[in-house]
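Here you go, one structure.
Left out: one protein chain. Kept in place: all the others.
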Amino acid sequence: MKKRSQWPKLVLLFVAMALVAAACGGDDDAGAGGDTTTTAAAAPAATTTATTEAAPATTMAPEPTTTTAVEMQPCVASIGFIGPITGPVAFIGEVQLNWMQYAVDVFNEELSIDISIVEGDNQFDTAQSATLAAQFVDNADMVAAVGPAGSDNVDAAGAVFEDLDSDFSFVSPSSTRVGIAATYTGMFRTVPTDAEQGPTTADYMIAQGASKVFLIDDQSSYSTGLADSTTAALEAGGVEVVTESVSQDVTDFSALVSTIPDDADFVYLPWQVAANGQIFANQMAEQGKTIRIFGSDGMDSEDFTAAGSLVATFAPDIAGVAGSADLLAGFLAEYESTNTFGPPVFVAAQVIIEATYRVCMTGATPDRASVQAEIRNTDLADSILGSPVSFTSDGDLAGGQFFISEIQEDGTKKIAG
Amino acid sequence: MEFFLQQTVNGLTLGSVYALLALGYSMVYGILKLLNFAHGEVYMFGAFAGYGVLTVLGGASAPLVPIWLMILLMFLAAIVVSSTIGVTLERFAYRPLRNSTRIAPLISAVGASFFLQAAALLLFTANSRTYDAPKLIAIQTGIPIGPIRVWMVRVLVIVTSFTLMILLTLWVNRTRTGKAVRAVSYDREAAAMMGIDVDKVIVVTFLIGSALAGVGGVMVGLVFGRVFHLMGFVAGLKAFTAAVVGGIGSIPGAMFGGLLIGFAEAYTTGYLSSTFQNLIVFGLLIVVLLVRPRGLFGRQELVKV
Amino acid sequence: MSQIGVDQWVEQSDERRDRYSGWTAPARRAFDKLPTGWKLAVLLGAVAVYPLLVPQGEIRIGITVLLLAMLALGLNVVVGWAGLLDLGFVAFYGFGAYFYAIVASDQLPAHWPTWIAIPIIVAASALLGALLSLPSRRLVGDYLAIMTLFFAQIFVELVRNFGRLPFVSEDLDLTGGPNGIPGVEAWDLFGFQINSFKRHYYLLLILTVVLIAGLHNLNASRTGRAWRALREDTLAAEHMTTPVNKLKLLAFVVGAAIAGLAGSIFAAVQVGVFPNNFALPFLITIYAAVILGGSGSISGVVLGAVAIGYIPDA
Partner (left out) sequence: MSDEMSDSAALLTLSDINTFYGQIHILQDISMEIRIGELVCLLGGNASGKSTTLKTILGIVSPRSGTIEFDGADVTEKSTSFRIAQGMAIVPENRRLFAPMTVLENLEMGAYLRDDDHSEDLEQVYQLFPLLADRKGQLAGTLSGGEQQMVAMGRALMSRPKLLLMDEPSMGLAPILVEQSFEIIQQVHEAGVSILVVEQNANMALSIADHGYVLATGRIVLADTAEVLTEHEGLKKAYLGR
């Protein structure tokens, strides 16, 4: 017999080490098998007056209806979060979770309520999203959830929510595929769909006199949806579109850069990973290609700073929006960096929290049905994105629009259209 | 012609990085018959080590030391970090399993790979980092080759890779330890019978293979820019393909395979489509294996009954 | 050594028990001491009442575990019994899942009855397994592993970019590209819809038990013994006139058929299929179940799947 007694232990040890490391990856990361952990909510406002100076603008929160609110029973609920905290696009999930935590802290304090977060790490895996959705439905304290990111994960989780409890609301901060919100009763989203971004992008290019556009998608669900709607709008406007695609895993685009036709007016990159866009820009410069890059909202990030390039963005400029500047500064003071995937999470959390709050204000205990009804009634005059927030009957963001900004030499962005 | 030349340079850059990585795979496979799945993560840590040095010394836009010294220090740091990880892996993940079933070290390698990925996520977070090399060495500086101009960083990468490959070939063929590596990889027991300390030779192999991976990591950071915790997986897969196409275990095979994959990717993207870049590379591998089951440079092992 | 006259097999039975490999060895040793009838009763009883006692999320995990158990059983045939290092196994799972999703959704649109779709999917998966085993005639050991690994990679690349293939017209995007195929229909067994977590759980449980019984018999058969001979020493097996190629083919076929069946259930459970479901990390999960449980043993790999399914991140 060969010796066989010791290796399984070692393998187990390694798996265990990997688990420990993975578990420490997120702040209070939940396991991917669907385990969830509850992060304690922030302390009530009365005891934290010291921070009121840094407190965010109150303009965005609904005015408390009456000063006798003190008499009411405390407003307690938990909200789920499904996002890729670890895995291939963990840079999205990390920022999203930070904004989620930030939103809960801000509103708990401002509204004197007690909302807690249940984190769910789906690792960008649809099977995990489905399991998390089922667990969220089981959690009686949970009124609604933020997430998931990515339209395929929305499909997986949405099917479960629809099947088990269509009163359960989930507000996606980054799913943009056209028509998906109509499929699931409980789905809302705080980002405009590809139906808005694609035509806005195309219109801008057409206005600039484009006759030929080189389009490269990154083979993700996000990217292909956007590529399709933009292509359709461009072709309708008589623009020739040359399409290519490249996997997100690739980090050398020089061969692809060489194939950019010299007579193209724009290179359109609807990419999820802004850092890849930066490499692409560098490699264009290296080969002396001067065609302008046009990035989607995924490229609206500090990772992409190629001067002269254009990016689509939800907001004219978050830092310039009155009220948002303070919130952004407050966030950065705590979490250092952000990207385009963050602020819509803040809005998603805000929508759910305020809906819950409004239910509490009527004297009722918040439950899923009442919270969903109040989410439908959402009517924010202003948001951190600098635009009003309300939903269509499908759950899509009403009147969502995109802006085009140009990246300046110093890395800042200036609205171009 | 200009287009072809440009794609050739692109392929050569990518191929020489793959070759450096493939060498580590091939050397370890040659000596232990082990697919070291964690090799890509060793390379990833090398890239992060280079990034660390760059950041500590002021970053690409405001370097505190001369550029040549900066790059030298980045390579040195990567070599130290990567070879330390490589040797540690050998000691704790593979050596205890050396006499067990074939599949056990393979699983251990996969576990080590996951572990290192998770550790990188914990240490460096999920954000992409960038070397911002164009600020270090301006993208306009380069040497003209016919109608095109090749960026200095690319020249550095290609020249360094080829120098290292030549040095490695000389080392393996001319030095006593190098010959011992070959002897152990051919017949471990017979080598032990000659008094060769097999454990030591294996450690040296991991040391060199991992150091090459570290150098490759810094090169990728310099020439392509993006450094992130999952970068090892795909690069590892490609390098591994390169090693297999060349004939895993063969040093010239790994170099040839790396360059072949680099060229295949560049020409596929240039003349066909980037969509099927991976499909074509993996398809190429399968064709090579079907025609030559042991790779282009692989040797036919004697069948013992 | 041993005394003459004492049956060595009997004498060493405790020793054999000690030789159980894998993480679950102590539990299996304890379990071995129960009488056989009791064993089955304890096990089946526990797993059968389980979904009645727990909330939906737990049943969903139970489904994941059972799917993983089926896959581990299939992989065990290829790796644990025949000793063929197949790293393309996950592609058969994906093939079954995509096949079912394509014929049971609005994708084509074709809405095949389940009783027609499933046998065809299982047969097609088996055929694909047979095709993949052809190159294994020439490849040994790690080269087989590499070849099959790239088969798995190519599968994911293909489903992710199917609509862009040069010979595919734009209207025939079978796989839905990166978006996958949402809205997959439930199994419908002559009017009985498998459309809840509980029903999926019981369907999987029944199939797993049938599978275990079938594999148990197969393992005890001549084929099972021949596989073990193949695993221990291919060359020697060849010299003893074992039809090596036929055995390899059979192992691949059985494994692929099981994976294809599991895939068709997965597509229905998830109500959709997406390319990332069949990427390399999931293959590693299946391997982990087989290895941790103790490759080669039916009860071992099932327990391995239970352990891995409940440990997050593994």
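In this document, chain identifiers A, B and C correspond to the written order of the chains, with residue numbering beginning at 1 in each.
Just so we're on the same page, a residue touches a chain if its C-beta (ideal position, glycine included) is under 8 Å from a C-beta of that chain, and two chains touch if they have at least 3 such contacts.
The model shown is predicted, which means the values in this text are computed figures rather than measured ones.
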Legend entry - Per the touch definition above, residue among B:66, B:146 or B:195 touching the missing chain: B:195
Inset, instruction - Would you indicate which residue among B:5, B:156 or B:183 is in contact with the undisplayed chain? - result: B:183
Inset, instruction - Quickly run down the residues of chain B that touch the omitted chain. - result: 176, 179-180, 182-183, 186-187, 189-197, 299, 302
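Please note the rule applied: only the chains that are shown with their structure count from here on.
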Legend entry - Where chain A and chain B are represented by their mean Cα positions, the distance between them in whole Å: 36
Inset, instruction - Would you pick out the residues of chain C that each touch at least 2 other chains? - result: 161, 164, 288, 291
Legend entry - Residues of chain A touching at least two other chains: 4, 11, 15, 18, 22, 86, 219, 245
Inset, instruction - Report the residues of chain C in contact with chain A in the complex, numbered from low to high. - result: 19, 21-23, 25, 55-61, 64, 160-161, 164, 177-180, 182-183, 195-197, 269-272, 274, 276-277, 288, 291-292, 294, 309-314
Legend entry - Touching residues on chain C, where the partner in the complex is chain B: 79, 85, 135, 138-139, 141-143, 145-147, 150-151, 153-154, 157-158, 161, 164, 235-236, 239, 284, 287-288, 291, 295
Legend entry - chain C partner contacts - residues on chain A that touch it in the complex: 1, 4-5, 8, 11-12, 15, 18-19, 22-23, 30-35, 86, 124-127, 130-131, 134-138, 151-152, 155-156, 159-160, 163-164, 177, 183, 219-221, 223-225, 245
